[in-house]
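Some chains have been omitted; the remaining ones sit where they do in the full complex.
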Amino acid sequence: MFHQALKLVIIVEHFVIEDVCRIIESHHTKGYTLVRAGGKGRHHFHATSDRATVVEGFDNLKIEVVMHDRGVAEAIARDVLKECFEDYSGVMYLENVEVCRPELF
Amino acid sequence: MFHQALKLVIIVEHFVIEDVCRIIESHHTKGYTLVRAGGKGRHHFHATSDRATVVEGFDNLKIEVVMHDRGVAEAIARDVLKECFEDYSGVMYLENVEVCRPELF
């Protein structure tokens, strides 16, 4: 009922989100999910050290893309690193998942 | 301190969320978490091809349920596929997690 797959998670500042979506689509993935996020840290976005501001600010985006092929995840990651993360902060990681309806990914 | 468990993730259009929650509760799980989400794709919901609209729209929901028993995850998935995904789009996948306080799940 469930089939092995990979989920690539990318967390970025909102003003690079269209570039990230364009890269994801250019690798022929079949879809992605977006969630609003905030955060703090060296790999994150808020220059402020004020914790209350961090807790209130949700102007980053977390994008999740599920795919079967590790090569696709690596190709997306490589493009995002080169095109979006040289000038801006961001987090990117990969997780193992098991999907229902594998033909949709 | 951490104990092996499973997390079932279901992403659906907001107007089927009550059905999904009813199904989850009917399998005697002890709780679930909800996050607002948007997205795009064959397994997703937006008919639009306008990327800006996708990035702005967060009218889907991501539901996460943690449980110990794979049979429960499969039973929930089977019911959601049958009752909610025949007419509507949606994404469903399973992840391995390690929980604190296993008696709560």
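Letters are used for the chains, namely A and B, taken in the order the chains are written, and counting of residues starts over at 1 for each.
One rule holds for everything that comes next: a contact is a pair of C-beta atoms (placed from the backbone, for glycine too) under 8 Å apart; a residue touches a chain by one contact, two chains touch by 3 or more.
Everything quoted here is computed from the prediction, not taken from an experiment.
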{"item": "Homo-oligomer size of the whole complex, from 2 visible chains", "value": "3"}
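We adopt the following convention: only the chains that are shown with their structure count from here on.
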{"item": "Distance from chain B to chain A - Cα centre to Cα centre, in angstrom", "value": "19"}
{"item": "Residues of chain B defined as touching chain A within the complex", "value": "9, 11, 35-44, 51-52, 54-55, 58, 60, 62, 74, 77-78, 81, 85, 91-96"}
{"item": "Complex contact set, residues of chain A against chain B", "value": "1-2, 5, 7, 17-18, 21-22, 29-36, 61, 66, 95-101, 104-105"}
